[in-house]
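Yeah, one chain of the complex is gone here, protein chain that is, but the others are all in their spots.
Right, subunit A next:
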Amino acid sequence: MKGKYYIQGLAAITPQHTFEGNLFSQPLVSTGSNVFAVTEPDYKTFIPANSLRRISRLLKMGLTTALKCMQDSGLSVPDAIVTGTGKGSLQDTERFLKDIRQYEERALNPTPFIQSTYNAVNGMIAVQQQVTTYNNTFVHRGFSFESALLDSMLLLEEGVSHTLTGAFDEISAEHFYIKSRIGHWKKEMVNSAELYNHLSPGTISGEGAVFFTLTAAPTAQSYARVAGLKMLYKPSLTALTTGLATFLSQYGLSAKDIDLVITGRNGDNNFEHYYRQLDLGLPQVSQLPFKHLCGEYETVGAFALWLGAHMLKAQQVPQQWFPMVSQFPATLNRILIYNHFFGDQHTFILLERTAAPAV
């Protein structure tokens, strides 16, 4: 994919205060519980009260973020809605499983079943905005959002005007417990702001909803351009190094052309070696870890992209969010995002300033 794709609008509901206001002046929110829940906005501004009562938490998060993103973009209804989610509406799945047991399969309320469908958020956005064109949902752990992003890039190449591209995942107490049984989370309680000082098995859990409006041409309002995307499935350390070098050289770049790397480091020493391998391939490039802001979940790549896009447009880092980082780059032309989900799905996203000078 050699085309350029521009982020024209964006919105995020995350554990930080990201939905409204200027992110560069928002305080750092932290948690000591190993579960990072989103800071929920007032949904009533976006969803009528009678609908609000009927829909579950993830659907509210997803729909509201999508609507806010479209507002932010200033564009009319999108030509496509493409999303990624690792778990869909977890609370609905849990509820329907419990209802089946509790009511012994009789007289069940279908709502949790309907809302547990992975593409339920997409369907709601389509109804609300009357988007009758392309609609797709990817559900592949750490590739969910990135697959949606790739699909959107394909659509823009095929000539659509703009896409609404997003990701959403939630965590529940029950699911947090389930994943703790296979070692996803740290056994000791960690202050999220101190995450990187606690290298031990497991990480902290999180959630969030992030949407983007992507266009094929830039405007004065564009945040940044997505210049490249690569997904690597279960790479060896060697394949990761080769993958990074190939990815950069595909765009005529080398490590020195990258101003900043946003890394998915999460304090989990089971998988830290991948990030160390990346350090070797990108010596002397400034790094920003971000999982202390949102925790770990399948579609966390969307958070990283949101953060990178804001920084490229504003040409600054929200430094108050990064007390653990001592030096920040002076100019930001090119950001590389590298993330992986528990060692299986590895992703690179190359993000450029809209007016970045050519290399």
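Going forward, contacts are C-beta pairs under 8 Å (C-beta built on N, C-alpha and C of every residue); 3 or more make two chains touch, one makes a residue touch a chain; residues count from 1.
Keep in mind that, in the parts below, contacts and distances are computed from a predicted model.
Enquirer: Given the options "Potassium-transporting ATPase KdpC subunit", "Lactate utilization protein", "3-oxoacyl-[acyl-carrier-protein] synthase-1" or "Phosphate ABC transporter ATP-binding protein", which would UniProt use as the protein name of the unshown chain?
Expert: Options "Potassium-transporting ATPase KdpC subunit", "Lactate utilization protein", "3-oxoacyl-[acyl-carrier-protein] synthase-1" or "Phosphate ABC transporter ATP-binding protein" narrow down to "3-oxoacyl-[acyl-carrier-protein] synthase-1" for the missing chain.
Enquirer: Can you say which of A:Phe24, A:Phe113 or A:Phe322 touches the chain missing from this structure?
Expert: Of the listed residues, the one touching the omitted chain is A:Phe113.
Enquirer: Would you mind spotting which of A:Glu20, A:Glu40 or A:Glu157 touches the chain that isn't drawn?
Expert: A:Glu157
Enquirer: One chain isn't shown here. Among A:Val127, A:Met189 or A:Ala217, which residue touches it?
Expert: Of all options in A:Val127, A:Met189 or A:Ala217, contact with the hidden chain holds for A:Val127.
Enquirer: So which bits of subunit A touch the chain we can't see?
Expert: 1, 81, 86-88, 96-97, 100-101, 104-106, 108-110, 113-114, 116-120, 122-124, 126-127, 129-141, 143-144, 147, 151, 154, 157-158, 174, 177-179, 181-182, 231, 233-234, 344
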